[in-house]
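Below is one structure. I have some questions about it.
Every protein chain of the complex appears in place save one, which is left out.
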Amino acid sequence: MDVELKIQRFDPERDSAPHWETYRVPVEPMDRVLDVLTRAKELLDGSITFRRSCAHGVCGSDALLINGRNRLACKVRVEQLGKSISVAPLPGLPVVKDLVVDMDEFFGKYRSVLPFLVADEPEGAGERLQSQEQRDVYDDTTKCILCAACTSSCPSFWAQPEYVGPAAIVNAHRFIFDSRDQGADERLEILSNEDGVWRCRTTFNCVDACPRGINITKAILEVSSAIGSRG
Amino acid sequence: MSSALQAEAGQIDVDAIVIGAGGAGLWAALELAREGIPTAVLTKLYPTRSHTGAAQGGVCAALGNVEEDHWEWHMFDTIKGGDYLTDQDAAEVLAREAIPAVIELERMGLPFNRTPDGKIDQRRFGGHTRNYGEGPVRRSCYAADRTGHMILQTLYQQCIKAGVKFYDEYHVVDLLFEGGSADQGGRCSGVVGYKIADGSLHVLRAKAVLLATGGYGRAWRVTSNAHSLAGDGMALAWRHGVPLMDMEFYQFHPTGIVGIGILLSEAARGEGGYLLNGEGKRFMETYAPKLMELAPRDMISRAMYQEIRAGRGIDGKDYVYLDVRHLGRKVIEEKLPDITDFARVYQGVEPISEPVPVQPTAHYAMGGVPTNLETEVLANAAGGVVPGLFAAGEVACVSVHGANRLGTNSLVDLLVFGKRAGKRMAEICKSTTAPKHVAGAERAIREEMLALSTRPEGVRPAEIRRALADVMMENVGVYRDETLLTSAVKEIQRLKGEYQHVRVEDTGSVFNTDLLEARELGYLLDVSEATAVSALARKESRGAHSREDYPERDDAKFLAHTMVWRGADQAPATKLDYKPVTITKFEPKPRVY
Amino acid sequence: MNAPRYSRGGRPRPVGSAVDLYVWYAVRLSSLALFVLALAHFAMTHFVFDPADQSAEWVRQARWSSVALRALDWGMLMAVLVHGFLGMRTVLQDYVPSRVRSLSLGALYALALILFVLGTQVVVTLPMD
Partner (left out) sequence: MSRGSGPLASPQRLRNYPSYRGGEGMVAWAFHRISGIGVWLFIILHVIDIWLIGANPEAYDFLGQIYSSPPGRVMETVLGAALFYHALNGMRIVVMDFWPALTAYHRQLWRIVWIVFFALGLPGAYIILKPIWEVAG
């Protein structure tokens, strides 16, 4: 079987604007889009450029705009898409080349929310205790692989790239609700801001896009109410 | 034309360089930051994309949180699991230091699953036993089936907190030496990094360089490994006269998704999953009556092959079933959520109601760059070190895994030896002088890379890569023999010849993955050669290395680590040496479970 | 304010502000009031009565025949001003480039003030029988 693979191409050393190119690529029924891209690169055009690594949805390298929606190329199978596949870089992020976007800004926002345990009491001896119930509170947001599918699917981010974005909030949530953490106040202050949680319009594109099935909007609203109850 | 490649290389001076931001590299960087050593971490992927994040099952430490356990038991299991090729002093370090390492991870914020009284929960894992082999023990600390993900995230988070300097998407293309290559007594003095974003070269000088680049599973066709795992660190060191050790020991994990190799963690069996053959029988009864499905991986992979060869695969085909149905929805969804998802997405199988077809998949390199207990790279079998060069993680061979690694011990390895690497490098940085600047240090590698991207015509790298993956799969797989290995060595040599004419289509400077993949293929060819040559020379069966022509373990001749050096220029590798195994507490015994 | 204790990835530290928190609550609370008032108002004017019958005279005599009824409508006006204009503030924050942001917000609040004056004036000054 063949599919028609449309790729949005852009070479900053040659092109002034992105353009679409179409390839006919042979596929197997269980192929993922990543396999199809790889095959196109190997057989048809070695200059097709995209990131990938783990090939099974755990590293977050290959989030792309596939048939109009953000998803991981290695996690969507060809048979779910039909005979025509279109692939473009993540919307709203600066394009470096072809399907590769500049992630520095994204990781900068991630780093800005203090995404690490703040518990600076002196080195204790043993492990800290935490009940399974306390752990369950933030379980969902520990799953994030920083793929940027959510942030770049968010209309609020499209409108205002200064928005810290769902991914950063998810990672702040992971610590704010960790019973061992003491940095919640500082994080809530960082997020209580026009470009912080208040820019979320409960659009749910992020949730639909998240390959890890994280209920991002819930996390954002939990952070909002934490700010609210802090006053 | 690759203009950026030709531009003058940037110069960066630091005290320490860490290549790779997986678990091993990150912990080393953290330790260096704590000591205040100016450090650069170079990684060809964003740190959170490193393959440590794919590890699922857990990390073993004899915490004894749920039942009695002792580090000596862990040490014994590691040695026996490694078929007595494990260096016992290293296994002792591993088992002892696993305990504080896991506790420290918890204190850094890692979200472990918890026992009812709030401690780190532990579960069973293959080959980990109570009281020197009596039965399975609950030793593996875990966070659902995302333990590696949590370790990677937690260490990266701590590095951010400590202000570690990362060079994200810098591909290290060469190591620099001062005073000759490693076999001539030279000192490692830095690296050349290729900035993927714009194709420029950068020379970084340092007193201590750590290889933490992970494994090379991509040499095989069916593998659980990421595309990026091409043996970079091993090949780069090998090219500078560093030997590679125990390369013939490559682990095939029994439960990969049929055809594509994605891993379904041993945690599935740790929680109580069964393996069934075509007759619906738990065939491990015949091979390991005591531990059954929790026997070490090499044994299970071989057992699966035996079943398949005897026509007892599912419908006579080349796979068997992993069955978790009896565990019930709750256990499956709460303790094994990711692998459940993998089965659904990649196989269209619903593990709650159907058995999952599995087959062995190339998984883990027990061998690698030889090091001592302080992670200093060894130059020879006598134990002399290469000054300035360190290795930790899957790229290294300490050797704690011997001839076969136990499940979870790789993560322990990263933590324990990553940390040791950071500590030792800090000491070295404080007591040595900085290497001298040499103009044009990057010249050789620039020529090499320009040659790749300016050759007007030639072979496509993909063709060579496919041929290599095939020969490694068919000839250097679970079962091997003289004929298979001889022809593998020959074929790899032929492919190396073809590689001299490989051509890259993309000639640009910006994000040229075509060029980098071609380079990675070069690394793969080197480490595959080392693997096949070492395997051919080891005429016995031990751990993951099963020779059908030599089915018995031969302690008289082969209770030793293989070391292999690269041939000069394009010549095949012929120089081998053997380094004795360190035995402290446990005399080698037959390995039955 | 404390000096930052940790690196923030080059991103300037956002100034935490309570304004957006209060706006968020104001929009939500006013929406609860409006859910009752505005829908009831629409139902009254369209289903109970018919637009055709609601002359200025009728408003003065029937609709605004008591202080209580006028106060209720004035309350609705307040709710709608708070809600609608803070809602539009959100919209402007999304789509207006930062250069002209404060200008456009100024215009928005000015418009709100005008409507407040006009609305209040008619409710208070329209003669009652």
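Lettered A, B and C in written order, each chain numbered from 1.
Methods note: a contact is a pair of C-beta atoms (placed from the backbone, for glycine too) under 8 Å apart; a residue touches a chain by one contact, two chains touch by 3 or more.
Note that the coordinates shown come from a computational prediction; the quantities given were computed from them, not determined experimentally.
K.L.:
Of the listed residues A:43, A:95 or A:129, which contacts the missing chain in the full complex?
P.N.:
The one listed residue touching the chain not shown is A:95.
K.L.:
Where the complex has a chain not shown, which of C:18, C:91 or C:107 is the residue touching it?
P.N.:
Of the candidates C:18, C:91 or C:107, C:91 is in touch with the missing chain.
K.L.:
Decide which residue listed in A:45, A:79 or A:104 touches the omitted chain of the complex.
P.N.:
If we include the chain that is not displayed, A:104 is the one touching it.
K.L.:
Please identify, in ascending order, the residues of chain A that touch the omitted chain?
P.N.:
8, 10, 12-13, 17-18, 65, 67-69, 88-89, 91-96, 102, 104, 108, 153, 155, 158, 161, 201-205, 207-208, 215, 217-218, 221-222, 224-225
K.L.:
So which bits of chain C touch the chain we can't see?
P.N.:
Residue positions of chain C that touch the missing chain: 10, 28, 31-32, 34-35, 38-39, 42-43, 46-47, 50-52, 54-57, 59-60, 77, 80, 84-85, 87-88, 91, 111, 115, 118-119, 121-122, 125-126.
One rule holds in what follows: only the chains that are shown with their structure count from here on.
K.L.:
Express in whole angstrom the distance between the two chain centres, defined as the mean CA positions of chain A and chain C.
P.N.:
Chain centres of chain A and chain C, defined by C-alpha means, are spaced 36 Å apart.
K.L.:
On a C-alpha centroid basis, what's the spacing between chain A and chain B, in Å?
P.N.:
Measuring from centre to centre gives 27 Å for this pair.
K.L.:
From the mean C-alpha coordinate of chain B to that of chain C, what's the distance rounded to whole Å?
P.N.:
One centre to the other, that is 62 Å.
K.L.:
Using the touch definition from the top, which residues of chain C touch two or more other chains?
P.N.:
6-7, 9
K.L.:
Residues of chain A that contact two or more other chains, please.
P.N.:
107, 111, 116
K.L.:
Over in the complex, which chain A residues touch chain B? Could you list them?
P.N.:
For chain A paired with chain B, touching residues are 11-14, 30, 32, 41-43, 45-47, 49-61, 75, 77, 96-98, 100, 102-104, 107, 111, 115-117, 119, 123-124, 126-132, 135, 138-139, 142-143, 145-146, 175, 178, 180-181.
K.L.:
Which of the residues in chain C end up touching chain A in this complex?
P.N.:
So the residues of chain C in touch with chain A come to 6-11, 13-18, 20-21, 23-25, 90, 93-95.
K.L.:
Please give the residue numbers of chain A that touch chain C in the complex, ascending.
P.N.:
Within the complex, chain A touches chain C at residues 107-112, 114, 116, 156, 159-160, 164, 188-196, 198-199, 201, 224, 227-228, 231.
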